[in-house]
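With one protein chain held back, the other chains of the complex are shown just where they sit.
Read from first to last, the chains carry the letters A and B; within each, the first residue is number 1.
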Amino acid sequence: MLKLFEHDKLDVNNLKPEQIAIEVKQLNLHFGQKQVLEDVNMAIPKNQVTALIGQSGCGKSSLISCFNRMNDLLHDCEVSGQVIISGQDIYHRKQNVATLRTQVGMVFQKPNPFPMSVFDNVSYGLKLQGVNERRKLDDAVEQALRETGLWTEVRDRLFESALTLSGGQQQRMVIARALALKPEILLLDEPTSALDPLATLHIEELLNQLKAQHTVIIVTHNMQQAARVSDYTAFIHQGKVIEYSDSDSLFTMPKQKRTESYITGRYG
Amino acid sequence: MDKWKFNLAQKQSMITSATAAVAAFLVLVLVALSFFIFIRGGNFFWPQNIHTIVYKRQDETLQTHFVRLDAKTMRVDEELLHFRYSSPEQLFDGQLTLNESNIISSEAAPSVAVVALKNGGSVIAKVTSITDFQGKRVGIEQFAKVTEQIDEYLQTINFVRQGELADIHRGLAAMDKRGVDEDAPARVKLAKRYYQLQDVIENVERKLDGYVLSVEFADNTSYPLFMQNVSEFYYPNEMNVGEKFLFALSAFGSFISDAPKLNNTSGGVFPALFGTIVMVLLMTILVTPFGVLAAVYLYEYAPQNKTTALIRISVNNLAGVPSIVYGVFGLGFFVFVVGESIDNILFGDDLNSTTFGAPGIFWASLTMAILTLPVVIVATEEGLRRVPQSLRDGSYALGATQAETIFKMILPIASPGIMTGVILAIARGAGEVAPLMLVGAVKFAPALPVDTEFPFVHLQRQFMHLGVLIYDGAFHSQNIGNGSSFIFACCLLLLLIVLSLNLIAIFIRNRLRKQYAQN
């Protein structure tokens, strides 16, 4: 029989070691007395876009902030279990958090450009790494901006304040800022919730391109967005991963009743 | 009855009116204050017209004077007029206070001049003639030429004294030290030269004394003034407003560039102005890093618990401590404890005069820095609080440590807030007088804290301060006349300094705001 459509799908529950970007083992997260994540086990495939969906407060944002230890900054936050990136448990006591965060970039809900020029924004991370050579910075900034498709739009305004950019441009610049450090993994916490639909589509398309070089993990409130942008989707409910599979299956034939209820907009 | 009920719109407008009235009152107070200071201070520079008055003395005899009106005051139901006049007995500080009813006649006296003397005083009299050293009368129109001649003589004397004469003195002193004989030829030669030069000086001085400016008072008595004491004379009645304004401007110029004269009632205030500015700048340099670092610790690093809250409350309360308490603290701790310890460590037993163990500009600045510290801390904390969490997160997410985040991102963004604190600190520091008098500000300081003498900055020196000058003037000069004008002029200047320091700081803050604007 002739096969009309090719869709490569990995079975996320049986990934080969070389296909895994992040492996989460028995992850539990508490904020004080409250348990936010419960026994999370999942393997996130390399060079793919993985979406985390679920209701507000279900723990999806907490889960990705475990991947670059941003939750360390929060008061009385306790983590147990393992998050293995590049073969190392990032919660190991010898892990340098600053180094980790250069390898695992993060982009937040609201565009948060620093009140500096576009150039200073994008080169901020590199300068922290001690890169001060002008030519290297120039190259890195250009490359990062090209990667996000922003270069042609801002190349004449590199030294103007980043706040003069539009919302969508700001968010792409923030992504470029993270990309300048050449992270293996890019975490996005509802990156388009403050943007208009068109800017949103541009960001989504950008993510699609980025997966060639990076592993992308996106948290979103917007199921449609998860459906559009992701290759794999995990549905999280009350701190537990209810269903995790390739997005085609999850959005056409979910296996769990609760997933079905959530993605079809029923009370579950 | 309904007539007295207000509808909603009326009630609204009443509230508006009430608040507007308060604001208007505030504006009125501000305007009145500035106007009062400006008028009274400006009076010091403005050439007042001269009048000839005839008044009744207490013994019912009549007296005539050329006078200048200094001030008017009210006592019970009559107005008192304060005049300045000159007479042979009271050449430049003749004071006259009269009831208006005692004045019989008063008319403008256009031919009367104000002769400004080099010691800061001025003589109100008719200028009649100039006599040169040969006793020859010279026309008044030759005044400029004669003055030039006199300046030349004065320069000659100065040149000889500072130049060759000083060398001879040094040479003689050196010979003394070496034990050279009284009649050694070299010594005799020097001595001879010395006497020659002394003769030259005496000769010139005799000539100088010969130049006399004759003035005439209202009672037609003539009085000779040595030309070498006279700096200029002018006819205020003949000046128009423009000329008077220019005269006032140049008077203001010399006010801020000259040293005080006549026991701080005349002349300029340059040392006090300089001292004030140096003290404020030094204070700013000290307080800014201190306050900023303390605020950074309190807001960014310290755990937000009860201890921190207690420290914060204490800092806020420090702002309310009376400034004299800081003065006492500065004297008791900085000067006597810290200063003396430094003296002991540096000089030990060789100490022949206290250096750091005495009040000085550094201790004054340090005391003022402590005094203004709470302002800077509170403002900086406020600035830090305004930096959104999202920017901190953004920085951390790019692999920045907490210190990197604070110093590369948060502090620059908070800098307008910090500048606000510094502005408030400057405003407070420049206006504070009481603590300064304990820790280094004096009525008269022989030298500036910064000069050309090595090591250029003398932080242990005492200094003059405008506020102290005002305080001193207000409490110690009993006359209400020109002395009080001098005080008001100082007030005006102090206001201008505070204003311009603030304007500079506000300018810097606005630039920072623009640079680090949040959307």
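Following the convention adopted for this analysis, contacts are C-beta pairs under 8 Å (C-beta built on N, C-alpha and C of every residue); 3 or more make two chains touch, one makes a residue touch a chain.
In this section, contacts and distances are computed from a predicted model.
Peer 1: Pick, from "N-methylglutamate dehydrogenase subunit B", "Phosphate-specific transport system accessory protein PhoU", "HTH luxR-type domain-containing protein" or "Heme exporter protein CcmA", the protein name that UniProt gives for the chain of this complex that is not shown.
Peer 2: "Phosphate-specific transport system accessory protein PhoU"
Peer 1: Counting the whole assembly, list the visible chains that the omitted chain makes contact with.
Peer 2: Contacts of the unshown chain, counting the full complex: A.
Peer 1: Considering the complete complex, identify which of A:60, A:172, A:202 or A:237 is in touch with the unshown chain.
Peer 2: For the chain that is not drawn, the touching residue is A:202.
Peer 1: Given that one chain is not shown, which residue among A:42, A:227 or A:241 touches it?
Peer 2: Result: among the candidates, A:227 touches the missing chain.
Peer 1: For chain A, which residues lie in contact with the unshown chain of the complex?
Peer 2: Answer for chain A: residues 1-5, 7, 198, 201-202, 204-205, 208-209, 224, 227-228, 247-248, 251-252 touch the chain left out.
Definition applied: only the chains that are shown with their structure count from here on.
Peer 1: Distance-wise, how many Å sit between the C-alpha centres of chain A and chain B, to the nearest whole number?
Peer 2: 64
Peer 1: Under the touch definition given earlier, write down the residues of chain A that touch chain B in their complex.
Peer 2: My answer: residues 68, 70, 73, 98-102, 105-108, 110, 112, 114-116, 124-125, 127-129, 161, 163, 174, 177-178, 181.
Peer 1: What residues on chain B touch chain A, complex-wise?
Peer 2: Listed in rising order, the residues of chain B that touch chain A are 388, 390-391, 393-401, 404, 408-409, 413, 515-519.
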